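Heads up, the thing below is written out as structure tokens.
A single protein chain has been removed from this complex, and every other one stays in its place.
Let's turn to subunit A:
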Amino acid sequence: MKEIEVLIIGGGPAGLSAASAAANLGASVLVLERDELPGGQLVKQTHKFFGSKKQYAGDRGFQIGNLLIEQCKTSAKVEVWTNTTALGIYEDGVVTAESQDEHVKIKPKKIIVATGASEKMIVFPNNDLPGIYGAGAVQTLMNVHGIVPGQRVLMIGAGNIGLIVSYQLMQAGVEIAAIIEAAPAIGGYLVHASKIRRAGVPILTSHTITEAYGQESVEGAVICKLDENWQPIQGTEQDLKVDVICLAVGLSPLTELCFQADCRMKYVPELSGHVPIRDEYLETTRPGLYVAGDVSGVEEASSAMVEGRLAGISAAYSLGYGLEAAPKLQEEALAELNELRSGPAGHKTMKGIMKLMDKGEVVC
């Protein structure tokens, strides 16, 4: 059995930031990453990121990922196991994982779950035809494997992911027939929307897909307009000839391990689903188990990195490291999170966290 001080599950921006923060204070850290490469969503992000200098704003996502990986590599205190999927967290504190086809057991003193989120699906006739992808899958195909998914795409969802993946498809020479969004307004950042719109791509709010069609694979889609009550308006159907339909309809926190570890969970729509109840320093109701990043509420890489750092500091501090430095670092991280979430864009997250921390409410 492998013994370690801090075990981090998930090597995305949250996990990697947690690793270097805990190691910087002196803790020994092991990161488990189920993919071949650490970096999480950042590996696929070719666009420049928002935020401030502290979160590497203006740099491209993959560059930020490389930087975080480098920080972990150069730290003697951090070990990263790739191709390793955490399978379970048990009552006695043992964590099991599948590592390169082997079943391994790990006994950590503290655990940080940073597993990210998974894509949501929506229901419409023929949504199982080949050619219908999640936006994350399209990004992996294009930006990791260098393969374009098709020639002409209907993008469903005008949140940041729908907008950005549309932009990346256009950069790869693929045509976007339209971006449709059921809500009456664009959910993603308007600067992203404007840059796609001025390249000629229509963004149709209050629109939905009614069906996909095709023999062997997608040949087209029917879309229609929605009224104020989100009901289809008869006679507004449009037929779009596309060979790819890409779904960017939201993410849900990947919380199976938290459920299984018996963390108390709560359904908070503003945080995109069931999330573990945790305190300000990101410790869940299971002592010694922390969460950070999208798993604790779907948000952004910028906040995922700061949450990771906060969880890493807190875990190391609870082991007796950084007795002098840690409280100040914790305060700094909390202030950064507040700053990132203080504007209109962070309003939803703030509301969600308020709901989550309100211990008086019923939990499920």
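Assume contacts are C-beta pairs under 8 Å (C-beta built on N, C-alpha and C of every residue); 3 or more make two chains touch, one makes a residue touch a chain; residues count from 1.
Please note the rule applied: contacts and distances are computed from a predicted model.
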Open item on the list: For the chain not present in this complex, what protein name does its UniProt entry give, out of "Fe(3+)-transporting ATPase", "Molybdopterin-dependent oxidoreductase", "4Fe-4S binding domain-containing protein" or "Branched-chain amino acid ABC transporter permease"?
Closed with: "4Fe-4S binding domain-containing protein"
Open item on the list: Can you say which of A:196, A:242, A:315 or A:333 touches the chain missing from this structure?
Closed with: A:196
Task: Chain not shown, touching residues in subunit A - done: 47-53, 57-60, 63, 148, 151, 170-175, 184-186, 189-201, 203, 205, 302, 339-346
